[in-house]
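== chain A ==
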Amino acid sequence: MEEDKILFYAGSANEIIEELEKINPGDQTRINATPENVESGLAKLVLTLIELIRKLMEKQAMRRIEGNSLTEDQIEHLGETLMKLEYKMEELKKIFNLTDKDLNLNLGPLGDLL
Partner candidate 1 sequence: MHVNHKTLLYIYCVTCEDPSLQSHAGCDELFFLEINGLYAAVKYVSEDDYSEVNIKKRLSDESWLDANVREHLNVIGLIMQVNTVIPFNFGTVYKSEEGLKSFICKYANDFKTGLRYLENKEEWSVKAFCNKQKIIENIVLLSQNIADIEVQIRESSPGKAYILKKKKADILGKEINNIYNTLSKHVFTRINELPDEYRLHAISQEKVSESDGDMIINATFLLRKENLGNFIKTTDSLLVEHEDIGLSLEVTGPWPPYSFVNLSK
Partner candidate 2 sequence: MPVIVYAILDSKQVIDASSHGISSFSSGSGVELEFVSASTLTAMVSSQSDNTLSNSRQEVLAYAGIVDTISKKYSILPMRYGSVVASYADVTALLEKNSELFVNALNKVMNKEEYSLRLFFSHQHQDDFVHEQNVDITRSPPEILLGNTENKNYLLKKYQQHIAEEKRINYIKTIQLAVAKYLVNVTEIVDFKKTTTFGCIVDAVLLIDKGRKNELLELVAAMQSIYPEHNVILTGPWPPYTFAQIKLE
């Protein structure tokens, strides 16, 4: 960014630069479709969707907990299910060599998926 675009800043310049880098990584590599990464591109898409659903399930679980309407058995069952899901997700991510950052698709005006 040209210096003259910075109109005002306050606080630590270094910290600001660090945070800006996180939002807009300097070297945004463009996705080139080659046979190798078309496959991993698909994996990315599928896993992102699964991760989205998993997170939604987590949120729903939290609301049920807050609602104070669950029995001991239900709590145990809920915990076990979510734990297994997360564990499975980690496995899949390892298999396809994807990190959480990779899965965070940017939907343009809608922001990031996760």
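We adopt the following convention: a residue touches a chain if its C-beta (ideal position, glycine included) is under 8 Å from a C-beta of that chain, and two chains touch if they have at least 3 such contacts; residues count from 1.
As a selection rule, all candidates are chains of the complex that A comes from, given by their letters.
Keep in mind that this is a model prediction, so the values were computed, not measured.
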- Message: Sticking to the defined contact criterion, which numbered candidate from 1 or 2 is in contact with chain A in this complex?
- Response: 2
- Sort out for me which residues of chain A touch candidate 2 in the complex. 1, 5-12, 15-16, 19-20, 22-23, 27, 30, 58-59, 61-62, 65-66, 68, 70, 72, 75-80, 82-83, 104, 109-112
